[in-house]
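The following block contains the structure, expressed as structure tokens.
Every protein chain except one is present and positioned as in the full complex.
This part shows chain A:
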Amino acid sequence: MFRSTKRRTAGRKNFESSIISSSTPNAYLANVYNNSKLTFYTLPPVGEITLDEFETWAIDRIKILNEIESCAARNKSYKEIESIVAPMIQQTLPLNSTNVEKLNRERQKDYYSHFILRLCFSRSQELRTKFLKNETTLFKIRYNQLTNAEQQQFVKSLNLPWDFISLEEKEQLSTKLFNSISASLGYVLQLDDVQKRKYFEQEEFIKIPFEYVTDLLPQRSIFLQRGTAYVPKFQQLQLLVNEFSAKLEAALISTSHAFPSLDEDDRILPILTHLSSGYSLNYSQDSYGANENSSDINAITVGSKEIVDQFPLCGQHAMYGLRTLHHLKYTARQQFTLFLKGIGLSLEDALTFWSGEFKSVSIDKFNKEYKYNIRHSYGLEGGRINYKPWDCRTILSKPRPQKGEYHGCPYRDLSSDSLARKLREMGLEEKDVQQILEISDKGDYTNACSRVLEVKTNGHVQEQVTHPNLYFDRMRQYTKSQQTEA
């Protein structure tokens, strides 16, 4: 689905050649939607989209999922959620155009956005659970928006291993079937005894392997015979929803296994990280950068003692490396450029700052070899992505710095002696230094960093540091508040 073809897997190739009719993306989409208004998203998408589409489509879908999530968090009933979310779907994620071309666009957007978000949200159990829950609700809402005929059409398109039972079989099993569903006719459909009988007379039953309906087992609301479940038609939606969510859950898990191999794609990964953090389903952090503190950050001030003192140790360490070597290696440059961008250093100021610091490098060489990278980080070259500053997890996931390298997290990468010296230089008292060394020794690097932030703000900020820019923002806020008080 990405522009590069090199990372198609063998499995993917097999799959592509197996669908002869899908030589074009539109034919492909027609195939996965199979004349129906909905899909289970079982096959990966093919065809190309632009990075721009990649991002905006994903964001449109996230907004809908976020709305579902926040409705659920406010304990809204399914009906209420439906009434709030259905108009949003119609606006940004419809699937019902009668114009073929338009319908293809709608399908494309729906299909891709689903798969992009799968990538974003497959990375932790927590994200997977949320995504699964919200996508399943989205599916349910969409299904309920369909007409009866469209629903039937969709069910047929799934080719699930189910059959409607014959009248004879129903006759034969009549007592058992009725006794199995009688209770749920009461509490799901609110029928009294006479109505139950009537309802049962006209109800159709679906036969399906019991594994598909295990969540109907605990209430014993279906009849089982030799591994086959007999499900009344009124439970059909439940059945579809189960199937949808079971398939998606399995797919998310296999996606999460595939994830490390995407790591080298420097165009995709930042977007994914951005989507799943900045726009994450739990709004954990907003994006950093261009914040209200930024106005006084420029090429001159960025290296001042006042500002550097507010950097987390990784930032201070990189600055130290830059000042001693007048140069930084690739990874540190990336990490530090983005961090500085995050604290509000504009591109122009960044270019001035970096070229000024690279004292041993001629302007000519700088322009040739380094300028591009900095502009790239600011999204002005290559994929034109507005890269986000790395969070601690990303920093900690990169290869550790070798001798002479200044990226990474000092709480992990420095020897105890150097770390202790750095901490003392930061003005920490001996007992704090020892405590922070201990925490780092245990491998709780971000905890060590959070503790430093706490000490540096005299206990005012007790936040978990998950991002160097978070550390900086909190330090700045604290410093400013102290200044206004004084």
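Following the convention adopted for this analysis, a contact is a pair of C-beta atoms (placed from the backbone, for glycine too) under 8 Å apart; a residue touches a chain by one contact, two chains touch by 3 or more; residues count from 1.
Rule of thumb we're sticking to: contacts and distances are computed from a predicted model.
J.: Which one, "DNA primase", "DNA-directed RNA polymerase II subunit RPB3", "4-hydroxy-3-methoxy-5-polyprenylbenzoate decarboxylase" or "D-2-hydroxyglutarate dehydrogenase, mitochondrial", is the UniProt name for the chain you do not see?
T.: "DNA primase"
J.: Which residue among A:L189, A:A250 or A:I363 touches the omitted chain?
T.: Touching the chain that is not displayed is residue A:A250.
J.: Identify the residue among A:T129, A:S182 or A:T394 that touches the chain left out of the display.
T.: Touches the omitted chain: A:S182.
J.: Which of A:T42, A:Q195, A:N367 or A:Q434 touches the chain that is not shown?
T.: Result: among the candidates, A:T42 touches the missing chain.
J.: Go through chain A and note every residue touching the omitted chain.
T.: Against the missing chain, chain A presents residues 9, 11-12, 14-15, 42, 44, 115, 118, 176, 178-180, 182-183, 186, 210-211, 214-215, 217-218, 220, 223-228, 250-251, 254-255, 258.
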